[in-house]
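One protein chain is absent from this view; the other protein chains keep their places.
So, chain A:
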Amino acid sequence: MTGSKILIESLLKEGVDTIFGYPGGAVLNIYDELFNYRDKLNHILVRHEQGAAHAADGYARATGKVGVVLVTSGPGATNTITGIATAYMDSVPMVIITGQVPTSLIGNDAFQEADTVGITRPCTKHNYLVRNVKDLARIVKEAFYIASTGRPGPVLIDIPKDITSNVAEFDYPESIEMRSYNPTYFGHHVQILKVVNELLKAEKPMFYIGGGVINSNAAVELKEIAEMIDLPIVSTLMGLGGFPSEHSLFFGMLGMHGTYAANTGISNADFIVAVGSRFDDRVTGKVDEFGRNAKFAHIDIDPSSIGKNVKIDIPVVGDVKSVLRSMIEILALKSKEIESTQYKRMKWLEELNMYKYEHPLSYKMTDIIKPQYVVEKIYELTNGEAIIATEVGQNQMWTAQFYKFKKPRSLLTSGGLGTMGYGFPAAIGAQVAYPDRTVFDIAGDGSIQMNIQELATAVQYNLPIKIAIINNNFLGMIRQWQELFYEKRYSFSNLNVNPDFVKLAESYGAVGLRAKKPEEVEDILKTALSIKKPVIMDFVVAQEEGVYPMVTPGSPITGMLLV
């Protein structure tokens, strides 16, 4: 079998049915073979390799499966870097296959040569350069195993062109054993017991959940344990959807644009359990004062996340789902203790509900469209059940605040790297995975232009994605910082020239709609939802609107600017 055929057969063995890619010289053998597999392997042709990487990422986040990318050497590979770094920061399982110049030319500054393995080393979980076609099947097997286990992440396989035409016997390994890679799934029992005991002992316990809850599919366990002992939950951006937002035990997102209840609550808690979250600077604010009254426990599959930013009293290394399951089993035997300590937690919930009541998320309606109103309407009309991708900036924060996510894997957003241009291709990946679900990209007028070329992809594959552009003709989050911290010196954040987004949609063969007044918003959304095509909605919104609450950089998270 040729290397190309071995590669594709290996992908099929891994259960891959969709790949996102773009052809080029070094991968032509693979593409030629791919032509024979048209019925078994769905290839989505993007318009820019960055789009392929984000689309595979969106596919992976929405499904939990490994997203697969295929691109050529040199510029093909370097164009995926932002997408790979995005996936790495947010722990998304991906396998990226890049072509490489023939082995004999490596290091020669050959046409379309780049040191892909060297460039991607710091932004992949692992990477490989295939030097012998005999190793190819094993490497693919290892790549999928590494990408999808432990703390997930992107793994890159660089394949020189001669390897794709060289011949070897195809023998796909049944299983693998890697002596140097053995993630810990089951938490240490003694540590877990300590967490449970401390939870019942505490006056003001709180769970601070993150993307690990989504990655380990632990939403069911989380809800069960929270309801068992009336435990309040706050979430990071990446954790949204891990716990139902409308649940009475949920107090919203914490951090820089977190709710008053979440930020004040966590500052008053006396026992904080970080569940698959990693104390990012956008979450903690001034880190020395984060959870200043609390003891900390931290459940995470990645030991290096524990104790990195905040000193942890009770570390638990393990898979969130498995650890929560163990906690539930222990708690099940402690019903008396739960009952006798319940009054403390009820009192605590009362306090938190007071914060929620005092300063709920809010905005003022005017005769100009408010961005928050658009997000709220999207939430209402989709019943909180759509898959929502976002770009980065104000659009992202308003979505996090005003779309009440019900289920895991319904928010696709670049949390760690903060990649503008992520949302739309990610929405493509999600829509490919779920053709019948409603998929939105909530975008800004700045971000959407960073990967707008993918509109052609959406039209080609008839993906009915709804793009809601919150259009303030500004890089809104930049504008907000300049307003607050740079004396309103709006240095190069004004997008004076934007395309006519309606005409732009039409020129691609998509549908374009525009709303200029609040009373038009709902109708436009309804119309868009009724169209089985990609739709761009241009919502012309209030330019000066800011995202609040906001914790000023360097302050403790209790130092919030409110509306």
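The rule we apply is simple: a residue touches a chain if its C-beta (ideal position, glycine included) is under 8 Å from a C-beta of that chain, and two chains touch if they have at least 3 such contacts; residues count from 1.
Just so it is clear, contacts and distances are computed from a predicted model.
Missing chain, UniProt name from the options "Coenzyme F420-reducing hydrogenase, gamma subunit", "Thioesterase domain-containing protein", "Urea transport system ATP-binding protein" or "Acetolactate synthase small subunit": "Acetolactate synthase small subunit".
Here the missing chain is touched by one residue of A:His189, A:Arg292, A:Lys308 or A:Lys517, and it is A:Lys308. When the whole complex is considered, the residue among A:His48, A:Arg61, A:Lys125 or A:Lys204 that touches the unshown chain is A:Lys125. Residues of chain A that touch the chain left out of view are 117-118, 121-122, 125-126, 129, 146, 178-181, 302-304, 307-308.
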